[in-house]
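Missing here is one protein chain; the remaining ones are kept as they sit in the complex.
So that you can tell them apart, the chains are marked A and B in the order they are listed, and the count of residues begins at 1 in each.
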Amino acid sequence: MSKLTILCVLFFSFAGAAQAQELSPSEASGKVVFDKWCEPCHGRVAGGVFGGFGAHALPGTSALMIKYKGDLPPVLEDRVDLQPIYISTVVRNGLYGMPITRKTEVSEADLENVIAYLTRPR
Amino acid sequence: MALPPNLSQAEFDSALGEFEAVVGTDWVFSSDADVALYRDSYSPFWGEDEERIASAAVAPDSVEEVQEIVRIANRYLIPLYPISTGRNLTYGGAAPTLTGSVVLDLKRMNRIIEVNDKRNYALVEPGVSYFDLFKYIRENGLNLMLDVPDPGWGSPMGNSLDHGVGYTKGPYRDHFGSHIGLEIVSAEGELIRTGAGAIPGSDAWQDFHYGVGPSIDGLFAQSNFGVVTKMGVKLMPMPETFMNCTVTAPRYQDLQAMIEEVNYLEDSLLVGMPFWGSPVGGGLFDASPITELMQNGWPSVEQLEEFVTAQNKHAWSVSFHLYGPEEIVHATWAAIQRRFRDKIPGVAFQEEDLHNLPISDEDIPALPDKALLGIPNLEIFHIVARNPMTDADQPDGHADMFTMTERTAEGLHTAARTLAETFIDLGFPPATHPFTTPIAFYSRAYCVAILVPTWRDPAKNAASRALYEKCLDNIAEKGMGTYRTAPAFQDLAVSKYSFNDGALLKYQEKLKDAIDPNGIISPGRYGIWPANMRNNRG
Partner (left out) sequence: MINRRTTLKLGAVGALSGLVNLPLQARAFYSNKTSLLPVQAVYDSVYSESLAFANTMQLSSNSNISAKDIQGDLSGLWYGKLRNQLISHRSPIIGLTSRLDLFCLEELARDVGMKVSLRVDHLIDQDGKVEHQLFGSTLANSSLENLGHTAGFGSKMAELSQLFLADQSPDISAQKLTGPNAPLNKTALVTWVIS
């Protein structure tokens, strides 16, 4: 393969990768809300006082590791199959240790954006 | 849907219309779906008639709006229930004390008014969370360390007003004790400022706490005498370094000597929060490994010493963060070791690495003890998150009870034994045992913790409530009480503080009748009912 071809392949592959990661305005807003309200329990990295089970996992991620037993990714941002109705049901009803979230905390618009972020096509 | 007591639907609709005129229609929540968001997710009465349910919620954005809402509530005799961030889980959350109350949701009032790192304080509104304040301090490069509770999404104001606690040095762990200056909307809608804030034009509101004459600040914590709209918070300057250090003692009977030494260090303000543990007894919330030893009742001291010897481990440990310049941290640690060595034969010491502060953003996620460095987080939820032990029947929440004792081994053991025997009597595995250690949230008292599961299942909740109430009864017989509790248990908890035929509560009721003649602010909160509802007492 010529150097020019290699450069073209590299350019287009990077361009493709950038496009895949680019978020729409709604998804980007949702990511901000997710980082504030969801990530502290459902994110990836931990090391808290009580640790986790197995790998150092945050409480929500740790709970989902136990729940899914390897069938599904425990990190919410790694799921590609989440459905909007499920996300809104859990956010507004709570589930086990996760309490109800009010509209003065995460508004309906915020919730739609979080849903857009978590259910974006990948 | 619930209505406020003694109000018709038409009257309530009229009041809601007046609320909407103040805050806008978007910020009055009266549909069934919206009001359901104000249920207590961890309620010990979930789905039952006794579950405390709001009639509506109103979310103002300014002090003036709060004042107007309070005036409207007085006209209609509608009980209001102010919440800050409404994340007071295990203690009622966003749900009111009286069914039919309108929740006054202050989350929208989330301005950080001032943070000063030369005089070391912050002035905040109710809806500011610890996460918000931490982010503000970091983004503005301010040289301050917070003292945060677990979890960190609550409000510095709200947590303080429920006597919440944290993890750093003694004066800062008592969150209400480290407030400085309040602004309050009274039950009649008047605006009051306390301390130096009562002098018009004062610049010392967050410097001088008392003002002159009696301080009324304490009336607004764990109570219902007004709506707090601003609070000053004393903050610790960011220390230069910290180092975690541990002392262990070999024998069961070394505990009292250890406690006395730790009391000296704590009361001399030399150390951060003492973290007590037992290498023999397991961790803070572990299932006790000495269950077998307890099968024939509470073991004798001789049996416990034999057990410790057989385990070939030290009986007790205490760790604390030392904060300050490196020279002082090392010198303090040297002095601690000398003092312990002089008092208790066989003690051992362990120190971890010294760290410079502040911790960088990159290093925070993997930091194991974030709260000890004032970094808000939600990692406490590990204690209620699904785990291999709970997976088969996962609770929906928990109700906490912390038995408060004096700082002695005898007090600690009395509390642990009383609670263990209560659990066993009611058919539950004991949550406490002879190696239970205290939590030193308050620097001058001990907490002995139990967590009782709550469910979205009436039968299971009935058993949990019975256990919780029996624990309150039994510790009271030993002269002990709790420091904080959910609305479901507040009347009972308060009734134990009954010296001189309940003189304290009677005094509070007189104040209530004078300060809130219509009884509209949080009726029943911590047992204080307005005169026309005193037969509600549970």
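What we mean here is this: contacts are C-beta pairs under 8 Å (C-beta built on N, C-alpha and C of every residue); 3 or more make two chains touch, one makes a residue touch a chain.
Computed from a prediction, not measured in an experiment: that's the story for all the values here.
Q: Going by the touch rule at the top, give the shown chains the omitted chain contacts.
A: When the entire complex is considered, the left-out chain reaches A, B.
Q: Using the touch definition up top, pick the residue from B:E302, B:D393, B:E477 or B:D501 that touches the left-out chain.
A: B:D393
Q: Of the listed residues A:V32, A:V80 or A:A109, which contacts the missing chain in the full complex?
A: A:V80
Q: Suppose we count only contacts with the excluded chain; which residues of subunit B make the list?
A: Within subunit B, the residues touching the omitted chain are 386, 391-394, 456-457.
Q: Mind pulling the subunit A residues that touch the left-out chain?
A: Residues 67-68, 71-72, 79-81, 83, 85-86, 89, 92-93, 95-96 of subunit A touch the chain that is not shown.
The working rule: only the chains that are shown with their structure count from here on.
Q: In the complex, go through subunit B and note every residue touching subunit A.
A: Residue list for subunit B touching subunit A: 27, 29, 33-34, 36-39, 41-42, 57, 59, 85-87, 89, 93-94, 105, 107-108, 127, 131, 152-153, 365-371, 377-388, 391, 394-397.
Q: Going by the contact rule at the top, pick out the subunit A residues touching subunit B in the complex.
A: 36, 40-41, 43, 45-53, 56, 58-60, 62-64, 66-67, 92, 94, 96-105
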